[in-house]
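Please find one structure pasted underneath; my questions will follow.
All protein chains but one are shown in place.
Read from first to last, the chains carry the letters A, B, C and D; within each, the first residue is number 1.
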Amino acid sequence: QDGTKIPRGGVVVVSEGRQAPFVSNFNPYAPDPTPWAQAGVYEPLMIPNAPNGFELIPWLATGYSYSEDLLTLTFTLQEGVKWNDGEDFNADDVVFTFELFQKFPALDRKATLPYFSSVEKVDDYTVAIHLTEVYTLAHYLFSSVWPLPEHAWSTIEDPVTYTNDTPVATGPLATVKVVNEQVLELCRNETYWQMGEDGLPLPYVDCMRQPVYPGNDPANLATVNGEVDWVANFIPDIESTFIAANPEKHHYYFWPGGGVVSLYYNTEKAPYNDLAFRQALSMAIDYESVTSIGMYGYTNPSEPILLSDAFKGSWNQEAIDAAAEMGIHEYDPDAAEAALDAAGYVDANGDGWRDLPDGSDLSFKVQVVNGWTDWVTSVQIMSQNFQDVGLNASIDVLDFGIWLNNLQTGTYDTSIGWGTGDPTAWDVFRNLLFSDLIGDDGIANAQLWSRWTSEEADQLLVDYVATTDAAAQKAAMDRIQMIFVENLPLIPLFPGPTWYEWTDYRFTGFPTEEDYYIQGSSWTTNGQRLVVLMQLHCISEETCAEAQ
Amino acid sequence: MSENIQPILETRGLTKHFFTGNALSRTVVKAVQDATLQVYPEKVVALVGESGSGKSTIVRMLAQLYKPTSGDIIFEGENIVKHTSRAALLRYRGKVQMIFQDPFASLNPVHKVSYCLQRPLRIHHKAPPGMASALHRQTIELLEQVSLIPAEDYIKKYPHQLSGGQRQRVAIARALAVEPKVILADEPVSMLDVSIRLGVLNLMDRLREMHGIGFLYVTHDLASARYFADEILVMYAGWIVEKAKSEELIQNPKHPYTQLLLSAVPDPSRGLRTAEIEIKGEIPNLANLGAGCPFAPRCSKVMEKCNTVMPPITTFDDGSWTRCYLFPNN
Amino acid sequence: MENQVEIKTQRPRVTLRNLLPEWLWGFVRNPKAMLGTFILLSFVFIGLLAPDIAPLPERGGANRMVGRPHQAPDDEFWFGTTRQGQDVFKQVVHGTRTSLSVGFGAGTIIIILCIIVGITSGYMGGLVDELLSLLMNVFLVLPGLPLVIVISGWVDQPGPYTIGLVLAVTSWAYGARVLRSQTLVIRNSEFVAAARVAGEPSWRIVLFEILPNMISLVVSSWIGAVVFVILTEATLSFLGLGNPNAVSWGTSLYWAQNNQALLTRAWWTFVPPGLCIALVGFSLTLINYGIDEISNPRLRSGEGG
Amino acid sequence: MSSTPSQPGQPAESTTLLSVQDLQVEYRTRRGAVKAVDHVSFDVSKNEVFGLAGESGCGKSTAAHAIIRILKPPAYITGGKVMFMGHDVRQMNDMELRRFRWRHVAIVFQSAMNALNPVLSVGNQIKDVLRAHTNMKPDETHERALELLRVVGIDTKRLGSYPHQLSGGMRQRAVIAIALALNPEMVIMDEPTTALDVVVQKQILQEIRQLKDEFGFSILFITHDLSLLVEFSDRIGIMYAGELVETAPSQEIFNSPRHPYTHRLMNSFPTIWGARQELLGIPGSPPDLITPPSGCRFHPRCELALADGTCKQVRPMLIDVSSKHRAACHLVEQQLAVQKETVP
Partner (left out) sequence: MRFLVRRFLFYLVAAYVAITLNFFLPRLMVGDPVQVMFSKFQGRMDPRAVESLKETFGFVDAPVHEQYFTYLKHLVKGDLGISLTNFPVPVSEVISGSLEWTLRLVGIATIFAFSIGMILGTIAAWRRGKFVDTLILPIASILAAFPYFWIAMLALYYLAHIQGWFPIGHGYNLRLKEDWGDRAYVSSVIEHGMLPMLTVVITALGGWMLGMRNNMINVLAEDYITLAQAKGLSDRRVMLVYAARNAILPSLTGFAMSLGFVIGGALIVEIVFAYPGMGFTLLNSVNGRDYPLMQGIFLMITLSVLAANFFADVIYVLLDPRAR
């Protein structure tokens, strides 16, 4: 920092679309803990850096390694880390945490249980995890857990319902100052293990304050008024509202690296089991309007291969070209009509709408979650697109629970839905195509909602994680993308943008579009915000005083 | 009333208790107790008493609007309290009709005069079915009988377009429509203007003669009872305390209450006669009546037993009777 | 006593049936009622003629995106466009249909429930009355809007009509109570006794003697219910508890708010639906004041001098 | 016409307390003006009971209310004078009026139930008057209130009672107590006993009489019950359709009414005194006051109406029949004219 002393202090005001009142629950494994309990109060072992191809940043663990047979994953832990009650953090805590999952499956929020059989303390700062099968991406999964202090948690009778009001934690914001229905304020851990450039414990800022706004509206008003420093809100028309209010100090960057939002359909049903029909749908959608109107231009149409910019390195250009050749994933209503005509979807009964090839009525609903207005708008556009090519499409706006339940049980026609965004391209396809995800009860887990599976794809996915050979993995990944393009199990629409705005009235150190050193949204739960937090500091002593 | 003529309508020991209040506090209002009266064809019996003494309650029991708590109502020799079928009720209502106190309230403001009169005709099949013209003719006749002439003018009018006297005439016509044998008239003129009261009373008198109808005439005005009725019953706090022929009652009141009542009637020929009879006390509350004579607290000739037991009826030679220990049974 | 007589001739009971011409006359001469009727009728016409006033595209209805986002009002889009490029004018015009039909539909259900419960309880008396009264009173003290919010939270995708139905089921108590007490008064009136003495059966007494006397009360309760439903439906839709895909004023406001109409100064998406709701509410309220004044002449302003 | 019509502005006799001269009141309704009181003139002397009788709606209450100017819109006094002890009530300003009311003239309304504020205790309603008009201290007003209750024969324990806890008779007495609170010169009683039973009515009237003798106030007594009026009043005025048609001492009016209306009215009441006789009543009903009949307002109901149409066309004036007896009737005029001719 050019020799100048970095100013310390100040309260960063954060808004991340939180609408529910805060209640004190700093149990990171609760279904809905107080925000920042997971990455703030507690910390993960390692942090994937999304803009940097999900490279793992050492945190509580300094590194990992696989055994020869790939069945044991070993983490080496950071030394000198202390819990905020003064106890040392060591391997016992990590082992304790995983064993707690085994005792209380409800705590296993990361779904690690199926992948390990036991955890072993190798020495004070080394932990070995014995995997149930070869899974060469296990380090992502296991490094994302937040170790719990054994000395404090071992005596807790029911850790599932434990609210941990005064957390014993290692994180930089382990001190709970205020938590009530309107505001959450977390303050620095005086004994934090990472040191700043001035040789004192990080972070530079004193506290993080997060007010509750019961809707987008008041939150955005406050943001536009410059009352908030670090924002993860959806702001419609951001240029004319937020930026226009103060172009100097207001900034945003919506990194298009999230999971690809797609149009799902139930391929177990006619006509969605007909590839020609699916292709016609993909030609009928006006992707530009969907992103520019539905998504306010905050993202771009996705590539046909379902991988966002975050996985640019994994893109199979051949598959992309193949798609272009087929004409799919390109807005062309005439081509769509022609394709439908060709496949026999014509208006047989003269009601103005196309019918199934057998002559029976064809009408379908596009499902969407109530309240997710960007999606609702996108669906409105798509259903309009479908109508324009003679398909009788309508919209079904559903409550989230019902919507998800329908997707999982396969009781829907078509629906908009999210895709996986991290941490690897393999996860993206595995969650969408791996046939094991359909349970015995017929529930489609992860995002296998379109229920399209193939043995080849299954095999490729298995092969991918059974090796550490990069070339073999690349081949498998290329092939999977080709299969995807050829079969169109779902229609990729756009990569989900990550909402991230900031103001530099008081603080600096935020990732910017130019220097996007880590995903900037405070909203991420995988710990990337911890990296930002380490960088944040007041612009000057005055702004520190201002930020109280 | 002579013994040889049979009463057409009579009551025996008719009693009505109202239960009011809610589950928490129930009070019994003894509105009518042990009432015995007779109505004879072509005669008028007047029932006189202060407000709240139970006059209307008796009438409403007779009209089968209230169910008696106990006692009998005998009509043409039949005890109608026991016959409760709808047909029996309808038959009874075809013979016993009622006129209400308030002509402004007893005619439904939403119905025309014709509707008022034709409903009873239809219900009691007084007109040949389906014969609109017959119905119309009968309506006209009814209106003419009550001197609403020209009848055609009135038939299409709504009650609010009529004056009080005209309304009461319509009410009378409605009662007449079923060709009743008895008309129960509950203070039929007390709401009317002084100048038209007499017209209505005279009309009822004419109809009584014409159709041989027996009247039960309820009033709080002794003078009009004397004017219109053959026989007067005096009621006090739920009890009928005296019965006598009109003149007899006026000239020779027996019960102290009747005497008090008479003395209170203003007499224009003399000017205010102060304190002729000492008036004291208040009208008793029917909700907590003792067992004794309700008039006892106000009676100037009160005896000890008055406070404990209600005196029995003492009958006199001329058929009149009273309930007072001053007239011991012999 | 005479005095009462006089007062009554002065103030004839006002009921629609008996005075139709006179009542209408009173209504026509009441400036409030007339202004209200005029506004309301304008909306009714807009609702009825919606397809002619604002012709819909062949497909997609009033929610079809036809223009650029957030266009200010101009010749083509009289009320501008929404953030989704929908024609606000079309939405408002067709929303009139939805809002009015939900309002009047649910209002009518409410008033029917009121009549059934209120009159039954008032006329039957006794145990039936006790029980129904209890039910009414309970429904009265239960906070309506929270109850509706909770119920609509359980209903799957409530459109305006579903919301209307939920409102109807939960909001009849007030009117029923008013009708009940009126029924009690009328039931004890002499003309009902007279009808019974004449031998009228109970159902005829209820339908032909009691009910016609309550017409003005029924009408004003009905109007009150309609206002309530329109406002509440808009509120619930606005809160996002309705179907955001419906075309109704509340939904328009929901979208306006979602698109930060005020922050982006797209007032034209926010003001017209709000004003429409207010105008309809106001017109109905005016009509009700008018009815009040007609049935209670004391309330008339500018009487005499 | 050779009669002496009543002259407004005539100097009041020394004993005259209230002088109403040519009073006119109308109610302005949408249908037109209701001339509820039309050129009514009468005097009330000190310590006199003046009775005003007539059918319902003939304008008795309106006249009474006009005297103390408590008419509310749409009623307006449109003409005439109300002189009270030489002061013109119509000219008084708000302050004078407030002082005039109750201190000099008090009023008792027809129905005590409605005249008492249901949510204030009787005591408070009595004390209110004392507080508004005097400088009495609280314990003095209390004393006075108790005294007043005693005067009208209510148990003093009832001071704190609310109207609904009292019987009709007691309420009426309470209203009278309020009226007497300031020892006014005159009490207007507008049908004070109509809602009561005869016995109670009698009781109360006896009391009023006693109080009057004791305190020496005049009474303007309004009722439609002629028998009662004759029994109770010294002098009587008969109103018909907004006009005063006859005034005379009560016995005189009872024994020899001069106006046909008065005559028929007397004949409409059955009595319990004397022989039982057939009564006639009055045919027809009172006229609508928006469009009253021309000439003599009674002529459509009068079987003695002159055939030459005088009654129909010419409005009769109140003329002196004798020194204390006045009537407004063409027949009386004619008779008087005949008398004058025969007895020069």
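Following the convention adopted for this analysis, a contact is a pair of C-beta atoms (placed from the backbone, for glycine too) under 8 Å apart; a residue touches a chain by one contact, two chains touch by 3 or more.
Here the structure is a predicted model, which means the values were calculated and not measured.
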Given A:P214, A:G359 or A:G442, the one touching the chain that is not displayed: A:P214
Which residue, D:K46, D:R90 or D:H133, contacts the hidden chain when the whole complex is considered? D:H133
Taking the full complex into account, find the residue in A:A106, A:L200 or A:A324 that is in contact with the omitted chain. A:A106
With the full complex in mind, choose from A:T170, A:Q408, A:T424 or A:S521 the residue touching the hidden chain. A:Q408
For subunit A, which residues touch the unseen chain? 11, 19-21, 23-25, 30-32, 104-109, 111, 113-114, 160-163, 178, 180-183, 209, 211-215, 217-218, 221-222, 224-225, 227, 371, 399-402, 404-405, 408, 439, 443-447, 548
Hidden partner interface residues of subunit D, rising order: 65, 68, 70, 72, 97-103, 106-107, 109-111, 114-121, 128-129, 132-133, 162, 164-165, 175, 178
When the complex is taken as a whole, what residues of subunit C touch the one chain not shown? 134, 137-138, 140-156, 174, 227, 231, 234-235, 238-241, 253, 257, 262-263, 270, 274, 277-279, 281-282, 285, 289, 292, 296, 298-299, 301-302
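One rule holds in what follows: only the chains that are shown with their structure count from here on.
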Pair sharing more residue contacts (C-beta pairs) when B-D is set against B-C: B-D
What whole-Å value do you get for the distance between subunit B and subunit D if each is reduced to the mean of its CA atoms? 33
Using mean CA coordinates as chain centres, what's the subunit B-subunit C distance in Å? 48
Would you please write down the residue numbers of subunit A that are in contact with two or more other chains? none
Junction residues of subunit B, two or more chains touched: 163-164, 193-194
Under the definition above, what is the set of subunit C residues touching subunit B in their complex? 1-2, 4-5, 8-9, 12-13, 15, 17-19, 189-191, 193-200, 208-209, 212-213
Can you tell me which positions in subunit C touch subunit A when the two form their complex? 59-60, 63-65, 69-70, 83-85, 156-157, 240, 243-245, 255, 257-260, 263-264
Give every residue of subunit B touching subunit D within the complex, in rising order. 50-51, 163-166, 193-199, 202, 220, 222-224, 226-228, 246-247, 250, 260-272, 274-275, 279, 282-283
